[in-house]
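Only one protein chain is missing from this complex, and each of the others stays in its spot.
Each chain carries a letter (A and B) given by its place in the written order, and its residues are counted from 1.
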Amino acid sequence: MQDETILEIKDLNICFEMREGTVNAVNGVNFSVKPGEVLGIVGESGSGKSLSARSIMNLLPRNATVTNGSVKFRKTDGEVIDILAEKRESRKMRELRGGHVGMIFQEPMTALSPVHSIGKQIMTTLSLHTDLSKKAQVERAADLLAMVQMPKPMEMLKKYPHQLSGGMRQRAMIAMALSCNPSLLLADEPTTALDVTTEAQILDLIMSLQDELNMAVIFITHNFGVVAEIADRVSVMYLGNAVETAAVDDIFYNPKHPYTRALLQSIPRLDGQKRHRLQTIEGMVPDPFNLPTGCVFHTRCAEKMAGKCTSQIPELTHFENDQMARCHLHQA
Amino acid sequence: MAGYIAHRLLWSIPTLIVITIATFVIIQLPPGDYVTAYIAELVETGEVIDAETAAHIRHEFGLDRPMYEQFLTWIGGILLHGDFGLSLDWKLPVSELIWDRIGLTLLISMLSLLMTWVIAIPIGVYSATRQYSFLDHLFTVLGFLGRGIPDFLLALVLMWMGFLYFNFHVGGLFSPAYENAPWSFAKFIDLLSHLWVPVLVLSTGGAAGLLRIMRANMLEELGKPYVETAYAQGLSERQVVWRYPVRVALNPFISTVGWALPALISGDVITAVVLNLPTTGPLLLRSLQNQDMYLAGGFILILSVFTIIGTLLSDILLVLTDPRIRHS
Partner (left out) sequence: MSEQTLSDTAVEPAAEVKENSSYTAKPLTLMWWRFKKHKLALWSLGVIILLYLVAAFAGFLAPYDPFKHNRLHPFVPPQSIHLFSEDGTFQGPFVYGLKRQRDPETARLSFEEDTSKINRIRFFVEGDKYKFWGLVPTKLRLFGVEGRRNRIYILGTDKLGRDLFSRLVYGARVTLSVGLIGVFFSFVIGITLGSLAGLIGGTIDTVIQRMAELVRSIPTIPLWLGLAAALPVNWDPILVYLLITVILALIGWTNLARVVRGHFMTIRNQDFVLAARLSGATKTRIVTRHMLPSMTSYVIAAISLAIPEMILGETALSFLGLGLRPPVISWGVLLQDAQNLRSIALAPWLLIPGVAIVVTILAFNFLGDGLRDAADPYQK
């Protein structure tokens, strides 16, 4: 693991044994994150984004098997934790979750406990990872709510999730995730369920907090427009593969992988319009039980080379500026 | 909140009135009255009563008055003096006969309710968190059996087994030595040693049903995003399961405690007959058969009142525990 990275995922493979067969949900994902860096992960539904993020928390579904790969996290004190080697319930993992790594989820409606007040939920995290007194916890919780720009934070502490709007809940969720100053924030589609205006506000909030607290962020989304706005680096996923990872400018102006290019071409670029629309790509996403042989994208690739692409799995090719892609086009 | 409770309280008044009337009507329903039944009984032993004596007895008990008058006298006595009338059969005030028995019935029902929860909740949680494990399957099978065996049959089988294998007389609530003794600590201990049989019998059926609901609720709750959030906060599995989903999964139970009570009281009535318990069951049965109407009426009325109170309490409890309802 390189010195300056705080998170490194190497060759991650995750599969599910199901009655109908094996689903290879994640096949060789590689990426790393530096402190204070924002990594965007984009990909279609089912491409394995959430699973990759869950593996960082060691919170994969119980029927998931990690067949290969490693996930390493560097704490602020320099200690490196080999996350997948830890037991799910180990002390180290529980310290990591909520303490060093915060996570926010897609569904603000259901991701908060319906039977506890917002304040109680934030204070639970605080009591797990700090030794603040009860009173200090209340103060800290109110400060956090103020930090995520909730009006009347003291009153908000007593509210239950069902009394708040979606945007408010997501703010509460963010406050909870940030309560112990994590050095990494995982945001799994935090704005997908919100309307456009609220989405913009929440994105702004996350960005300003990221700046203020100088934490690394992994931001998962379907939406290329969002990625363009907030990410430093981008990883594009397709069918469990991180097919291309690069700095955001390289992704948009110098994409190496045909899938990335196809995605970009499907965004109509109207001048003056900040938000991007994404159109469909030819063909259908293959059945997860029967992944294509060779390059997983070959069934839909416009630049497919018969023979090679259908039979050999392309290796990861490294380019300058830390850009990497999995495609035979770039292999000698 | 206070408004809600007041509303519920108000609603229970008409319910009570209807139940009282229904009770009285039901008891009056059979053709003939207590005296008819009494005469029939005497005839069996060879005695004969002439029409005059019969009319005299009728008059004495007020049975010759119109029904509404009898009803008003009865209910008036209860409301004004707490007087439930006279048991025709026992020639004793009803209140003297029923409170001990109702107390025991309620004790058994409460204990069974408690037992039901003690059995069902941990097993339900275990089954849900270890879905498809060996124990989960075992509990599922046992649960199905528990649901399929009627209480009285279970009581019969337990009785037989106790006799067959332990030469132990299952039944009754007291050993003969304590049966008529005044209350003492030793008698209480003796009661406890007998109590487990009816409690077990009464709780199995309920526990089996509850177990399945608990498991299903838990599975549903465990799949919800907030559980993942809780893990991501750094809580351990045990903390997550017991702090969050269990609380939510329990809500349906709290709301049905009130409904569980009538079922348990019903169950007690019939189990008591089989196990020969000194609770309401045998006496109620007898009073119904003899048309001892004030006694039967007293029983049904009081049991119904407790049921209504139970329902009311569980509704209020639900509002208190579930913030989603509390604030709507």
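Here, a contact is a pair of C-beta atoms (placed from the backbone, for glycine too) under 8 Å apart; a residue touches a chain by one contact, two chains touch by 3 or more.
Keep in mind it's a predicted model, so treat the numbers as computed, not measured.
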Among B:Tyr68, B:Trp160, B:Trp196 or B:Trp242, the residue in touch with the chain that has been omitted: B:Trp160
Chain B residues that touch the omitted chain in the full complex: 11, 14-15, 18-19, 22-23, 26-27, 29-31, 144-145, 147-150, 152-153, 156-157, 159-160, 163-164, 169, 171, 216-217, 219-220, 258-259, 262-263, 265-267, 269-270, 273-274, 280, 284-285, 288-289, 291, 296, 299-300, 303-304, 307-308, 311
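In this text, only the chains that are shown with their structure count from here on.
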In the complex, chain B residues that touch chain A: 224-226, 228-237, 244, 247-248, 321-324, 327
Contact set on chain A toward chain B in their complex: 57, 59, 89, 94-99, 102-103, 105-107, 110-117, 121, 124-125, 128-129, 160, 162-163, 173, 176-177
